[in-house]
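Input: one structure, supplied below.
The other protein chains are all here in position, but one chain of the complex has been omitted.
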Amino acid sequence: MILRLKANSAENEIKELAERLHSLGFRTNISTGAHQTIIGLIGDTSKIDTDTLVALNPIVEDAKRISEPFKAANRKFHPESTVVDVNGVKIGEGWFHVISGPCSVESEEQIIKVAKSVKESGATLLRGGAFKPRTSPYSFQGLHGEGIRLLLEAKKETGLPIVTEIMDISTIDLFEDVDVIQVGARNMQNFEMLKELGKCKKPILLKRGLANTIEEFLMSAEYIMAGGNSNVILCERGVRTFETMTRNTLDLAAVALLKQLTHLPVVVDPSHAAGIRSLVAPLSRAALAVGADGLMIESHNDPAKALCDGAQSLDLDMFRDLMVDIRNRVAFEGKKM
Amino acid sequence: MILRLKANSAENEIKELAERLHSLGFRTNISTGAHQTIIGLIGDTSKIDTDTLVALNPIVEDAKRISEPFKAANRKFHPESTVVDVNGVKIGEGWFHVISGPCSVESEEQIIKVAKSVKESGATLLRGGAFKPRTSPYSFQGLHGEGIRLLLEAKKETGLPIVTEIMDISTIDLFEDVDVIQVGARNMQNFEMLKELGKCKKPILLKRGLANTIEEFLMSAEYIMAGGNSNVILCERGVRTFETMTRNTLDLAAVALLKQLTHLPVVVDPSHAAGIRSLVAPLSRAALAVGADGLMIESHNDPAKALCDGAQSLDLDMFRDLMVDIRNRVAFEGKKM
Amino acid sequence: MILRLKANSAENEIKELAERLHSLGFRTNISTGAHQTIIGLIGDTSKIDTDTLVALNPIVEDAKRISEPFKAANRKFHPESTVVDVNGVKIGEGWFHVISGPCSVESEEQIIKVAKSVKESGATLLRGGAFKPRTSPYSFQGLHGEGIRLLLEAKKETGLPIVTEIMDISTIDLFEDVDVIQVGARNMQNFEMLKELGKCKKPILLKRGLANTIEEFLMSAEYIMAGGNSNVILCERGVRTFETMTRNTLDLAAVALLKQLTHLPVVVDPSHAAGIRSLVAPLSRAALAVGADGLMIESHNDPAKALCDGAQSLDLDMFRDLMVDIRNRVAFEGKKM
Partner (left out) sequence: MILRLKANSAENEIKELAERLHSLGFRTNISTGAHQTIIGLIGDTSKIDTDTLVALNPIVEDAKRISEPFKAANRKFHPESTVVDVNGVKIGEGWFHVISGPCSVESEEQIIKVAKSVKESGATLLRGGAFKPRTSPYSFQGLHGEGIRLLLEAKKETGLPIVTEIMDISTIDLFEDVDVIQVGARNMQNFEMLKELGKCKKPILLKRGLANTIEEFLMSAEYIMAGGNSNVILCERGVRTFETMTRNTLDLAAVALLKQLTHLPVVVDPSHAAGIRSLVAPLSRAALAVGADGLMIESHNDPAKALCDGAQSLDLDMFRDLMVDIRNRVAFEGKKM
């Protein structure tokens, strides 16, 4: 951490500030230039805000962090890639798994039909929304507990582990038999929920928030890991920009960078990022090529009648065709499915 | 709602689509151009997604909404401005109230000292964080229930109604004696929490999310109102952009536009928007001039030692000076404090 | 400038890097922590990129600038506010001038009618586009040289100095009698043009680019000033964000911050920022309150028939009404018009 002091700071003020910093447990390195004095802080700065430091003393002009604030998720301290085991499905370095299923669970018939089909096409996990975050209170909100029950039926039929989103920690008991709990983009900084999820041992699929930086994304993973649960799978799903032709802007550079910064697995959701069916296949290919460890793709038996997000869902034939292509490419990359 | 059809849609396909739309309860108006056919939907489209319509039928190229999806919050249907009464403090058209206090409640001494001082300076509500959303799990997270207890002590001493943030609905019982429950920017789309808050009658101060549009902001208010609670105060606090010199980019045009679109009161938080103490006064003046119904300003007895957000907090003297200025300006605007 | 070195940098590598930095004219301050070594650069770093420093040596992990790269525009080195004199109209601290006129000059009758009316209402400069930057090649592109001739006619009639936009430096001769040359948002980083404008002595009204930071804005002013022309007026006109209800997002915090960072005058264009007529008045009031030195407002004798930007133009009556209000407020602020 580097503190830049105001232009005319008096020597005794600087001394006083340094003593304050020492009392907080830091060593200091003071460098006096012609126009500017700067103080370097040496010690564990992960527990202190730059804001707090600026506020410490009126002579501080600003503070800049020079080491990453994430520890448990940091590849520097854990060079080996984490592979999360979901009932035998390995998510992480060397593997490439595809999670698929409908935006919403709508009926037993629907979810079982989709599950059987995507399994046959090569998906190894089943997704389906039981609790649905919708912008409008007047839109379909999901089947809730009944949705989870139907997902478990589909799991019984196909053996596919299931992934579904939690929207409020009070419903955690309903997720007892769920294999992967998803935290949606809008809840990436629902810190109370992250803390609770840190207490369980289940794999957590954490989606990047619409306007969250890569660092904030890792800090949210850190919340879960700090609680004792290191089974975190990161999911890039697009960020919000000025562009309106696509639903969001998929940030594949973030995927490549995350693979360097953290040991956690990273998957990509091209369906929500693009919001347009015809972009799902090219973005899936790009995600694999950029180094992602897997995909999460919306598929539906009848997208035209889907209760949500139909415009971005593949029908089951399209999904099958895409998987033929993906399978070839995964082999080319030397990864296993 | 307008549906644009694909270039070579056959007549029977168009007819089939129209029938489907009629079965959903809409009337249709079909317009056939040289290159393009469009269908106008007539009826209540607030309960349907554009996505769903695109997915309805493969001949639909895209769908555009032409009427606002918010109803309860819409000024068109409720032309008269809502004034929210908080224990006698009136928030809304014709009034201008200033909410102030520290980012975090830190101790009884601190919160009482701040409360007395800001009251004397002219603030009419006291804010203070008991549950603090922090990017890092290693940062100070607030005093929780004890923080609320201390706020209530400060209320007893000063008579100021209190505003404090809820981060998880499971803690709702702790807010029984709180006067205004704040929903933070990160929880603006925590829909399960909004639904629960719709069931109580307490005033809710709803902050705009960092990357949420004005329409989404109003839809979140709509969640609360749809549950039966129309005591919603909107709070603009800056959106996230590429600019890094300020913490966020305060969107004062949104305030002026919200005042036209909705009957709900709108207040502005210049402290979190700017993140820099020296910008709080000019942005407060601008917020009043643009038509806001109030302000929420961070103040602290000793910003240098604040446990969070010290860099943007005013000390109690600065706050007093600002309020002298604000009082003059409120008189100039013909509003009451 | 602070260089952070990679974790396992060898002592001789660090020594070599330090020598390289000394050869570039910097003094260095090396600070060795448990996990990290950092080097502080002392000297004039305004002429060096952070990128260049990262590239200097493979042991450099990253570089952060700690002093502002702008010099001529920096208030630290020129504490007194610059007041730009435009034929006797003083733009800068203590004054508040309103520039008004149509988006495009359309005819002699139109521009003279508008000029007379806005002068009567209190505007002190006349704006009008002769060269129009339009997204589509099929839209009206302006009257070019003829447009400037008509502006000069209007100046002759009313005495109002004129402001008009240059789009290509090859047309500079046409601007000989123009009082203020405007550089539009899309040309804020047209560096070759900025350099040429630095060679003349005419006042330049420089608009902030749609996606340019405050620092980049000041660096573009620096381009003009480095050429010897210090008559630069900055104009905030909104930045591009995810919000679609307004044309752009007006950044009034940038105005307050610019007034602190630079001695140059800052004006605000609420018309282009909002793109909606009904927001022009509230944003004008807010701009004055936040500390701007003036406004630039689109007005038109018949907005319904304007060849561009009609939706955001005030008609001449609306402009007159707004100016009555503004005049009162300028008096309240203790400024002169």
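Each chain gets a letter, A, B and C, in the order it is written, and its residues are counted from 1.
To be clear about the criterion, contacts are C-beta pairs under 8 Å (C-beta built on N, C-alpha and C of every residue); 3 or more make two chains touch, one makes a residue touch a chain.
Just so it is clear, the structure is predicted and the values come from calculations on it, not from any experiment.
Only one residue from C:Lys76, C:Lys116 or C:Arg240 touches the chain missing from this view: C:Arg240. Residue-wise, the contact with the chain that is not shown comes from B:Asn29, picked out of B:Asn29, B:Ser107 or B:Gln260.
The chain not shown here is touched by just one of A:Arg134, A:Arg285, A:Lys305 or A:Arg327, and that residue is A:Arg285. Where chain A meets the chain that is not shown, the touching residues are 211, 213-215, 239, 241-246, 249-257, 259-260, 273-274, 276, 278-279, 282-283, 285-291, 329, 332. The omitted chain makes contact with chain B at the following residues, 2, 4, 7, 27, 29, 31, 33-36, 38, 40, 42-43, 62, 64, 66-67, 76, 240-242, 244.
For chain C, the residues in touch with the chain missing from this view are 46-47, 49, 51-52, 54-58, 69, 131, 133-139, 141, 167-170, 186-187, 189-195, 209-211, 216, 219, 222-223, 226-227, 240, 275, 303-313.
Convention: only the chains that are shown with their structure count from here on.
When every chain is represented by the mean of its C-alpha atoms, the one lying closest to the mean of all protein C-alpha atoms is B. Distances between chain centres, each the mean of the C-alpha atoms, put C farthest from chain A. Distance between chain centres (mean CA atoms), chain A to chain C: 38 Å. Centre-to-centre separation between chain A and chain B, using Cα means, comes to 26 Å. Chain B and chain C have Cα centroids separated by 31 Å.
Looking at chain C, one finds that residues 241-242, 244 touch two or more other chains.
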